[in-house]
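Before I ask anything, let me first share the structure, which is written out below as structure tokens.
Left out: one protein chain. Kept in place: all the others.
Order of writing sets the chain letters: A and B. Residues in each chain are counted from 1.
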Amino acid sequence: MVDDTSASGAAQPEGTTESLHDTADAPVRVRVRPDALRPLLSAVGALVDECRLAFAADGLRAAAMDPATVAAVEVELDADATESYTADGTVVGVDVDRLEEVLAMADGDEVATLALDPEAYRLHVHVGEVEYALGLFDPESVRGPGDVDALGFEHTAALTLPGETVGRFVRAAGMVADHLTLAVDPSEEAFVAAADGDTDDVRFVVPREDTTAFEAGEARSLFSLSYLECVERPVPSGTDVRVTLGEEAPLGVAYDVADGGGHVEAFVAPRLQAV
Amino acid sequence: MVDDTSASGAAQPEGTTESLHDTADAPVRVRVRPDALRPLLSAVGALVDECRLAFAADGLRAAAMDPATVAAVEVELDADATESYTADGTVVGVDVDRLEEVLAMADGDEVATLALDPEAYRLHVHVGEVEYALGLFDPESVRGPGDVDALGFEHTAALTLPGETVGRFVRAAGMVADHLTLAVDPSEEAFVAAADGDTDDVRFVVPREDTTAFEAGEARSLFSLSYLECVERPVPSGTDVRVTLGEEAPLGVAYDVADGGGHVEAFVAPRLQAV
Partner (left out) sequence: MVDDTSASGAAQPEGTTESLHDTADAPVRVRVRPDALRPLLSAVGALVDECRLAFAADGLRAAAMDPATVAAVEVELDADATESYTADGTVVGVDVDRLEEVLAMADGDEVATLALDPEAYRLHVHVGEVEYALGLFDPESVRGPGDVDALGFEHTAALTLPGETVGRFVRAAGMVADHLTLAVDPSEEAFVAAADGDTDDVRFVVPREDTTAFEAGEARSLFSLSYLECVERPVPSGTDVRVTLGEEAPLGVAYDVADGGGHVEAFVAPRLQAV
């Protein structure tokens, strides 16, 4: 843990080399391990450059929809998963990649402090030797997703499998095509990813026994590979993901990070079948 | 080992998500560790994009000559080096890099199954969760080398040395020139690679005691560096290579892979000496 009291000294001289802000009485002040927050920012940053970040009473929340409105993601970090948490419900617009880069400067187990300066409209990030003042945007100027929860309700089949497996079938499909079919065959008790190319076809089969949960049901939809990549790439290695599917319905991909204190839920809209 | 019987089920519904082919009674069916086959494909793929692949009675064979007919390579995998081998002598034309990429999707020690579908003219590759249907070409449309064996018979000197050493003298020569002289000096009992640049010269000496076999004889030829790179790059690390040389004669580079069950033999034609 980092002792950041040095940032809250008394009278200090003027100029860029002084402490950026006294954060002790900030309306939002979160102390968090960078490793807990970064996978959530990665999941959002894979779809958008800027997002709305809400400092709600029970935790941090961000949501984003890609400009073409094909994919959406919601992430959440429980207040309990932080080292300390003070928040008043403020919602800000933030440069996702930039905040992730700042947290990436942490050395080992250093705890980062995020403190809101409402007057200067900046988020002060203190991590190790670094004090970073991040300019914020009006959250109204940032596109947010519509009612993301509604998208996930239509699924007819669900399964839980290693995130690495998702990465493997996305790469296998990418060898032959730019879209792929995801399906569950209840009689075969298998999840199937399949792609047809001009000369080659590929089919990737995950039998029920290679999953940790399997709710069988007729499901079959076509997806654009590039959106699946955006959803799959940020999954931390060693993470199990819950996949939900339907008949020409959105794909849901959900997983936990930060020892269960962080949550990612992503959706990808299906493409029209070329049948 | 992979149990691929799941691919040979009974009646299956139509569509891309079904098993691609029932391979149990294919005229060619080879079960092989990807690690045994990949270095052979790398050696061919360094020279050409497409090659002829023969499923002979005693093993797999491929051969290629680069478009400028300066370098040629022959590779072979003994039937004994596979897990199981059924073949009828069929020769097909294949996209070398693509087949290597498919095998690269194997996870650890998974065995791959290659099965020929003569009607659809495809090679079915089943490795782990992946079933890949690889489109084949008419072998007559693919350039094959002439009588490669004849090229190797003229050598006057030979030596065996680590593949890494070949890599080192190719890189050293590349610092100053785009061609290099390879020679054996019987009186010095040394192999010498030398290159002359505009301002700098480099000479790389391998004395007999740093080789594992050394047949001395007058030998000296000039080679194009880019072709030597194509021959050297695919040599797996830790592999000894047998180098054969002559007077203004082709260079031969031969080595075994897959615990001695796979064989690579490459030849590079000399350039005219600029003397």
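Everything below uses one rule, namely that contacts are C-beta pairs under 8 Å (C-beta built on N, C-alpha and C of every residue); 3 or more make two chains touch, one makes a residue touch a chain.
Please read all numbers here as calculations on a predicted model, not as lab measurements.
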Selected residue (touches chain absent from view) among B:Tyr132, B:Phe169, B:Phe223 or B:Tyr255: B:Phe169
Full-complex contact with the absent chain, from B:Glu83, B:Glu154, B:Asp196 or B:Glu215: B:Asp196
Absent-chain contact - pick from B:Val96, B:Leu114, B:Val142 or B:Ala183: B:Ala183
Residue of A:Ala56, A:Val91, A:Val130 or A:Leu225 touching the missing chain in the full complex: A:Val130
Sites on chain A contacted by the missing partner chain, in the whole complex: 6, 13, 16-20, 98, 101-102, 105, 107, 122, 129-135
Touch residues of chain B, complete complex, unshown partner: 165, 168-169, 171-172, 175, 181, 183, 185, 192, 194-196, 199-207, 210, 220
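By our rule, only the chains that are shown with their structure count from here on.
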Inter-centroid spacing, chain B versus chain A (mean Cα positions, whole Å): 44
